[in-house]
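Omission of a single protein chain aside, the complex is shown with its protein chains in their original locations.
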Amino acid sequence: MIHLSDVRKAFNQGKANEFWALKGIDLSVPAGKVTVFRGPSGSGKTTLLTLVGCLARPTSGRVRLKDRDISGLPERFLTDIRRSTFGFVFQQFNLLKGISALENVMIPAYPLGHDRKDLSRRAHGLMESLDIGAKAQSMAEWLSGGEAQRVAIARALINDPEVVIADEPTANLDSERSRQFLGIVETLKASGKTVLMTSHDPLVCDTAVVDHVVTLHDGQLVDSGA
Amino acid sequence: MRRSDAFLTFTVALLGLLGASFADAVRGVGAAQQSLAAKADMVEQLGLTDLVLFTEARYTRHPSQADLHSAFQDHPFAMDHFPSGSLLPPPIWKGRP
């Protein structure tokens, strides 16, 4: 589904503090599977995730999504692809404070111009299925870590993406909540979604639901998990 | 009620009031025609030259009749200390020295 060939990414290019986060990655992410990027912090796994998820463009190399080269597309098209193909669950959840959980879930769909009633019904449905229906009207800052993550997951799913991307999903959860999260991943996989995660949590990497574990070190692949 | 609906209703209501204020102005000007005409007649009859806006000094009571530099007429460095003095420009003289 997603193919990377010789992808490199530099930060602060041309300056004294130039730093290469990725140094030539060749990788294929299969559709409908759960893939985990593993590695110590600073190994480039989050950067890799931003490239795969069209949040950023590689400095060199190609990223192909379903046989379409997306590494050179202008931002407008990237946004379009990102919105329709990917759903993101950020490490800090990144919910907007001061507005309700429900509205947080609906935000990604606003620019699409859906009817508000349909949208609200869909958001409620998603929240029900994630067991946070009762929290729909709560302000985002009142939610516990686990609830906030599930709101973030509902937000990632609101535009019905093919790929769900999660950055360190269990970093802020205890092991009980982490197990619950993996349960959600399982239902996502069962509904045909491709799931991509970064993690250095052995609990995640060793679960049955994970199909591939890709290990990175210093911006290079150590084990492509194939 | 949806927030946007509430705001749009509020805005439409204010726009309605804005329209109403214009209508009120037109009505008010219409209603004042008679008293305006009466004032104009009085001006013509008595030969009045100025509005009674400021009555504290002769150059503010009758600015159009005041001497050219009336603010300084008594002494070149006399202070123009009436607040209304700052609201009135000197008369503008037309095409003549």
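For reference, chains read A and B in written order, and residue numbers begin at 1 within each chain.
Operating definition for what follows: a residue touches a chain if its C-beta (ideal position, glycine included) is under 8 Å from a C-beta of that chain, and two chains touch if they have at least 3 such contacts.
By definition in this document, contacts and distances are computed from a predicted model.
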| item | value |
| --- | --- |
| The complex's invisible chain, by UniProt name, from "ABC transporter permease", "Cation:proton antiporter", "Uptake hydrogenase large subunit" or "Circularly permuted ATP-grasp type 2 domain-containing protein" | "ABC transporter permease" |
| Selected residue (touches chain absent from view) among A:135, A:155, A:189 or A:212 | A:155 |
| Residue in contact with the excluded chain [from A:31, A:96 or A:190] | A:96 |
| Residues belonging to chain A that touch the chain removed from view | 46, 49-50, 55-56, 75-76, 79-80, 82-83, 88, 90-91, 94, 96-99, 103, 107-116, 119, 155, 159, 167 |
| Chain B, residues in touch with the chain not shown (by the definition above) | 2-4, 7-8, 10-11, 14-15, 17-18, 21-22, 24-25, 28-29, 32, 35-36, 38-56, 58, 60-65, 67-68, 73, 82-84, 86-89, 91-96 |
